[in-house]
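A single protein chain has been omitted; all remaining protein chains appear in their positions.
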Amino acid sequence: MDLDFTPAEQDFRAEVRDWLAAHHPGVLPSMDTAAGFRAHRAWEAELAAARLSAVSWPVEYGGRGASLIEWLVFEEEYWAAAAPGRVSQNGIVLLAPTLFAFGTPGQRARWLPGMARADEIWAQAWSEPEAGSDLAALTARAERVPGGWRLTGHKTWSSRAAYASHGFGLFRTSGERHRGLTYFLFPLDEPEVEVRPIAQLDGEHGFAELRFDGLFVPDSMVVGEPGEGWRIAMATTSSERGLSLRSPGRFLATADRLVELAAGADPVLADRAARCWIDAEAYRLHTFATARRLMAGAEIGPAASLGKVFWSELDLRMHALARDLLGERAAGTPWFDGFLFALAGPIYAGTNEIQRGIIAERVLGLPR
Amino acid sequence: MDLDFTPAEQDFRAEVRDWLAAHHPGVLPSMDTAAGFRAHRAWEAELAAARLSAVSWPVEYGGRGASLIEWLVFEEEYWAAAAPGRVSQNGIVLLAPTLFAFGTPGQRARWLPGMARADEIWAQAWSEPEAGSDLAALTARAERVPGGWRLTGHKTWSSRAAYASHGFGLFRTSGERHRGLTYFLFPLDEPEVEVRPIAQLDGEHGFAELRFDGLFVPDSMVVGEPGEGWRIAMATTSSERGLSLRSPGRFLATADRLVELAAGADPVLADRAARCWIDAEAYRLHTFATARRLMAGAEIGPAASLGKVFWSELDLRMHALARDLLGERAAGTPWFDGFLFALAGPIYAGTNEIQRGIIAERVLGLPR
Amino acid sequence: MNFAFTDDQLAFAALVREVLAAEHGVRGDKAWARLAGAGFFGLLVPEAYGGLGLRLVDALPAVEEAGRACVAGPVIDTLVASPYVLGGGELARVAAGELRVAAGAARVADADLADLLVLAGPAGSAAVLSPQSVRLAPHPSADPGRPLFEVEATGTGGVAVPDMWRALTVATAAQLLGLARHLLATSVEYARQRVQFGRPIGSFQAVKHRLADVALAVEFAAPLVWRAALSLGERDVSAAKAASGEAAELAAGSALQVHGAIGYTHELPLRHWLARVWALSAAHGSPAEHRARIRELLPGSANGEGRWP
Partner (left out) sequence: MNFAFTDDQLAFAALVREVLAAEHGVRGDKAWARLAGAGFFGLLVPEAYGGLGLRLVDALPAVEEAGRACVAGPVIDTLVASPYVLGGGELARVAAGELRVAAGAARVADADLADLLVLAGPAGSAAVLSPQSVRLAPHPSADPGRPLFEVEATGTGGVAVPDMWRALTVATAAQLLGLARHLLATSVEYARQRVQFGRPIGSFQAVKHRLADVALAVEFAAPLVWRAALSLGERDVSAAKAASGEAAELAAGSALQVHGAIGYTHELPLRHWLARVWALSAAHGSPAEHRARIRELLPGSANGEGRWP
C-alpha cells in the first residue's frame, strides 16, 4: 500500500510535460466546426508522431505499451497543460477497447493505426429516437446479402458524426430483443447514409442524425459474431462509463482552475470550491486503486457505474459553481461552455438514473 | 392581497402573549414519563380554563371559535414563548377534525370537551407490524356482537399510548382491502387491551404496542359507517400531513433559536442557518395563503403532501445544523433531543417517499 | 389578512397567458403589441396618465405569465421601472405601449430595443438616457433571446430610486417562478408520453420524486416573492430572488434530465426556457449573492430586522 510513483513513471511524466510545453497549439476552434475539426486532427497527428496519442496501446498500433498508471499520468499532464479536447475520443476510448477484446487481428491492424494518427475519426451511433436509455429496443436493421450486410434505419445523438469518416453501432439482425443485435463498423461518406447535424444548446454540431438506406458493409465490418452485439456493446459501454472515458486528469485541471477562480470569494462559494477540489482528489485516488485492481487482472464490472455517476455530477457541480462565482459575467467564458457540456454528463453513456439502478441491483444486490 | 393582521387578530396576539408570560410553567419533564405526563395534563387544563387549549373549536366544546389565522397567531405565540409540547395533540389535531367531519353530535358532545380539558388523552393507532406505509394491509379485526363490536389484533407505533386513556384506529370488519376497514374509538384501561411501551432512541416511551384480545366497544364508538374507515382515515391523515399537525409556530421558534446559536459561526454554517430561517418564513407565508384558501371553502387535498415534506425536512435540517454547530457538545442539549425527534418526521404520517409519490401523481398528474 | 390574489388579478394573468401563448423567446414586435393591446403596460402607470395605478404586487401574476411565456424584449423593465423615473407625458406613452424602457447596472438587457435607458448610478440612483447619447457594446449573454449590452455613458448622475431596483429584482423573481412552472409542466407532459422500457418514464419513481422536488421548490418560493412585492424590504427581496432563482435552476436541470439528450438540442423549444432561466437567475444578483446578503440582514445582525408581518 503506497502512493509512490516509480522512477519510470516520474520520467514519463517529465517527458510528457516537456513535450506539451514545447508543442502546445494554444486554443483551437471548437472541434464541432469544420475548421476546428481540421485543426484538432492536425494536433492529434502531431501527438501521434510523438507516440502520445494512445500511450497505452501496443507499439505496433502506434502506442507505447504504457501501463494504466502511466496513462493516468499522461492524462493529468495533458489536461493540466490545458491541451485541446480529443477529437479521436470515440475511437480511442469506445471502439478501440472493443477491437482489443472482440476484434480480429485483421480488424485491429486495419483500424487502430489510422485511429491513433487521427487519419480516421469515429462517430458512435448507439441511440435511436425511440431507444435512448433502452438500447435493447433498437430497430435499425442489417440484412444479409452476399459478402456482407445492408444497413437500414435511423440513428441519433451520434457524437462527432457531423465530420467523422466512420461510425460504429448496433443493428438488428434478428427479432430477439438482446440476441438479435450485431455490432457493425460503417463508413459515413457513402450516399446510402445521410448525416444530418443536430444543433445543440451551444449552437454547435457535436451530434448528428444518421439515416441508413441500404448501406452495404462487408463481413469484415462485423465485430464479434452476428447476434453478439449486445454483449459486446455492454462491455464497451462499461468502459465508456468507467475508467477509460473519464480519466481524472480533466477534473483535476478543472478543480485547480476553480479554486483559483474562488480565491477571495464568499466563504460559502469558497467552501463549495474546496469540496469540489477534494472530490476531484477522491476520484483520482479511487482511480489509482481501480487501476491497481485492473492491472492485477480484475474486471471493472458494474462498479464502473460508481465512477460514471461520481465524475459526471462532480463535473456539473464544478461548472455550476463557476457560474455562481461569475454571475452574469459567466456567459461567453469557457466556464459557461463547460457548463453546457457538463449538463450532458448525467445523461449520456447511460443516464445516472440507470447507473444508480445498476449500483443498487448489481453492486448492492437489491431486487430488480 | 395583503399581509396585514386585523386589529382583532392583533388584540388576540397580545392577549395570548400576556397570558403565556403570566402562566408559563417553565420546563416540564418529558410527557413520555409518568410524572411528565401528569404535569403536561395539568398545564393543558390551565390552558383550557383560559379557553386557549383549542382556540379554533366552537365555544360549546371549549374553544372560542377563532379563525384559522387566529389559530396560527396562537401557535406562533405559544412556541415563541417556548411553552410545553402538547400532550393532547393526537386528540386535538387528528381525532377532533374527524369527529367534526364524520362524528355524530352525540360523539362530539361526549368526547370534545374532555379532550379540550386534557381529562382524556388520546393515542393514535394506525400502524401494524406488517402495515406501516401500506395501511390498507391492516389485519386487526372487529367482530359484530350484540350492541357493539369485539376488537382483536396487534397495533404498533401507537403514539402516547403508554399513558393515554383512549385510542382511535382502523379495524377490519370485512375482507375488502379498502372498504373492509372501520374507524373505532376504544378505551385503553380495560383488561382486554395490553399496552406495551416501546423504548425509542432517546430511551423514552413515546410509542407503544397494543394487543387487543376481544375488547368490547359499543356501537357509539364507531365513527362514520362501518366500512367507511379508510375514507375517513385518509381525510384525517390529510389533516395530519397538512395544515393542522404542523403549524409554522414551532419551526419559526426553532429557526429563531438556530440563528442565535449560529451567531459568529463559520459562514458556511451561518449560511445554512439563514437558509433555514428563510425556509421557516416561506412555510409561514405558505400557510397564510393556504389558510386563506381553506377559509374561502377550498379543500386542502393532495397539496397537503407538499407541506408535510417541507416541514419535516426543514425540521431535520435545522436540528442537523444545530448538531454541526455544537459538535461533540450537542449531546445532552435540547437540540440533540430535537434531532432525534426530527428524525422521525420524514417517516411518520406517511413517509416522505409516499408523499412525493402523492405530489407526483395527484398534484402533478404523472402516471401511477 | 388576505394573502391571496384577487379574481381580477388572476383573470388578467390568464389573459396575458393567452395573448402570449404562441410566443417564446422570439425577438420581435408581436408579443409587444399583444401585451399593449391587453393593457399590460398601463398596469402600474397612474390613472392620471392612462394607466390603472396598481401596486407591483397586483401585477405579479401577469409578470409571472410573462416569464412563463419566455417573452422577448424589455417588457418587464418598461412595466416596472417607468413609474419610478418617467414623467407624465412619457408615462402616457408607456401605458399605450409606445415607449420601451430597458434598465440595468453593469449590463443592460435588450438595450438595443429600448427607446430609453435607465442606468444605475451610485447608492440606488438611476439616470434616464437616450440610446442615441450612449455607446452600446454587446456583452455575451447566457440567453440569445435576451442580449446584453455594456453601456458607455458620460455624466449619469440621477435620482435615488432604490425601490425601483428592488421592484425590478422582485419582478425578475416572479418571471423565474413562471419559467419554473413552465419547465415543470413541460417535463410532466414529456414524462407522461415518452416510453422507455415499455412504460412512460413518468411512472418511474426517480422521475416522480425529481419532479416532486421541483414542485416543492416552486411552491415555497412563490409566497416569498409575493411578500417581497408587498414590502420591498431588502431582506425580503433577497429571499425572493434567491429562492425563485434556485427553484428555476432546479426546474431547468430536472427538465434537462427528464428530457434526456433531446432537451439539449435545437429540436425542442425547451432550450429557450433553459437559457432564460440561466440569464435571469444571474440578473439583478445571483442566488449566491442574495444568500450572502440575507446573512447580513437576519435578526441579531447589525442591519437585521425582525420578522414581517
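We just call them A, B and C in the order they show up, numbering each chain from 1.
The rule is simple: a contact is a pair of C-beta atoms (placed from the backbone, for glycine too) under 8 Å apart; a residue touches a chain by one contact, two chains touch by 3 or more.
Predicted model only: the values in this text are computed from it and were never measured.
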| item | value |
| --- | --- |
| Residue of A:A34, A:A49 or A:A289 touching the missing chain in the full complex | A:A289 |
| Per the touch definition above, residue among A:V55, A:L95, A:A322 or A:I359 touching the missing chain | A:I359 |
| Residues in chain C touching the chain absent from view | 204-206, 209 |
| Those residues of chain A which, in the complete complex, touch the missing chain | 1-6, 9, 69, 252, 256, 259-260, 263, 267, 270-271, 273-275, 277-279, 281-283, 285-286, 288-289, 292-293, 296, 306, 309-310, 353, 356-357, 359-361, 363-368 |
| Those residues of chain B which, in the complete complex, touch the missing chain | 127, 130-134, 137, 156-157, 198-201, 203, 207, 266, 268-269, 323-325, 327-328, 330-333, 336, 343-344, 346-348, 351-353, 356 |
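Assume only the chains that are shown with their structure count from here on.
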| item | value |
| --- | --- |
| Where chain A and chain C are represented by their mean Cα positions, the distance between them in whole Å | 39 |
| Separation of chain A from chain B, taking each centre as the mean of its C-alpha atoms, in whole Å | 53 |
| Touching two or more other chains - residues of chain B | 267, 271 |
| Set of chain C residues in contact with two or more other chains | 207, 291-292 |
